[in-house]
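Here it is: the structure, laid out below.
All protein chains of the complex are present and in place, except for one that has been dropped.
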Amino acid sequence: MSITIAVDARHITAIATEVFAAMIDRETGLLTPWPGGPMTVADPLHAWVDLCTVPASRLQLTTDAVTAADLTRAFLTLGEAEPVTEADVVDAFGELANVLGGSIKALLPEHVAHTLPEVSRQSPSDAGAVRLNEARLAWRGRPLVISLWRI
Amino acid sequence: MTISAGTFTFVADLVRRRSGVQLTDDKEYLVEARLQPIVRQIGLSGVDEYVDTLRTVPYGAEHDRVVEALTTNETSWFRDFTTFQILIGHTVPALVHDRRVSRPLRVWSAGCSTGQEPYSIAMALLDAAPGLTVEITATDISQEALRRGRAGRYSQLEINRGLPAAMLVRHFTRAGTEWELSEEVRSKVTFSRHNLLDTPPPGGSFDIIFLCYVLIYFGPETRREVLCRVRSVLAPGGFLLLGAAESVIDVGDGWDRVPVGRGHVYQVNARGAA
Partner (left out) sequence: MRALVVDDSRTMRRIVADILGDLGFDTSQAGNGREALDMLEAGQTFDVACIDWNMPVMDGLEFIAAVRAQHEWSGLTLIMVTTEGERDQVVRALAAGAHEYLMKPFTPDALASKLGLLGLLPVEESL
């Protein structure tokens, strides 16, 4: 079964909802489908893990840098105004991609390994990667995209 | 606390009238916590505003929703390990030993919520006494909980709560984002809707009755009533199990409390008042 069939946008959304409810918000309702209309991510930050499917694929998380910092605070149960370093954000945002990637992996019929997470302001999927599926979400109203790529 | 006293009183009255569950004053936080997600989903500003909308309309689906939200527990697999140790180590061997006629072991999981308790009983018995024929009657007042129980599928978050990993691999398979119980386990449990204030479920007496974390929600009179009904369907020599933290509950003269390991079981005291 191809990864496109096993993992569609609804699956991605369902998994993200569980992850956020358990470990980010500790309640439901704060991560919702993007209400529609244009979605622009200014000053984007990307986190991803590559899945060792054949052909290889990638689970990528994209939001703006300010939201990534807020996600980090939520993940670490810090207050809204508490400072977080860039290293904190890289680690937390990367771990979020790791948890999402691992959960999505479990939908596949056969076990595959996945890479350790990476984080960058440059999308790794600009050249050559083909977008398979994508969930456009709003976290506390901010844009968040979780996309699946063939690489 | 952000809800008004009037809101709390309205909700507590509603819940008590529909389900018998008594919310004492210290449960204001629970009303807030359980209704807040509904409020947010509807898009109102707060629990007070939401409850105000319920005051002026006849009883309907929205009122049901409030009662459901306040009467479902945070269920867990094998909620009390001691209870299951008692089940396997004491009650089942005693009943099997006592049997003159070989007939199925009948268990009632009263207030079964989304099914983790009756399925935990089924798994424990399958693992400890695979040859034993077991019939588990699982009842709850909530249709939604029963629907989930019958489906036998649980999310990863629900699976993580209290289920030993060894039990997971023995009795579950992956189903998309969820985990599904084997047919072997599911076939041992029958779910039906039942209010504990009504006549007990039909089908004959039960050898073991699980009434865990149910009585705590009731006031003393309702508890007596429920225990009386439960007693009427417990087979001679049968056992009543309550939650480990419920040992302080006064079950009245009709029961003998028998210490077993670090817990207790209850058996009918023939001498006591009904």
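The chains carry the letters A and B, assigned in the order they are written, with residues numbered from 1 in each.
The rule we apply is simple: a contact is a pair of C-beta atoms (placed from the backbone, for glycine too) under 8 Å apart; a residue touches a chain by one contact, two chains touch by 3 or more.
Keep in mind it's a predicted model, so treat the numbers as computed, not measured.
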If the hidden chain were put back, which of B:A151, B:I216, B:A235 or B:V258 would touch it?
B:I216
Touch assignment to the omitted chain, from A:I5, A:V66, A:A106 or A:V130, lands on A:A106
Using the document's contact rule, name the residues of subunit B that touch the chain not shown here.
74, 76, 78, 80-82, 156-157, 159-162, 164-166, 168-169, 172-174, 213, 216, 243-245, 262
Contacts of subunit A with the missing chain: which residues?
18-19, 22-23, 26, 72, 75-77, 87-88, 91-92, 94-95, 98-99, 101-103, 105-106, 111, 113-114, 116
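Going forward, only the chains that are shown with their structure count from here on.
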Would you kindly tell me how far, in whole Å, the mean C-alpha position of subunit B lies from that of subunit A?
37
So in the complex, the part of subunit A that touches subunit B is made up of which residues?
11, 14-15, 18, 21-22, 27-29, 103, 106-107
Write out the stretch or stretches of subunit B touching subunit A in their complex.
37, 40-41, 155-157, 174, 176-177
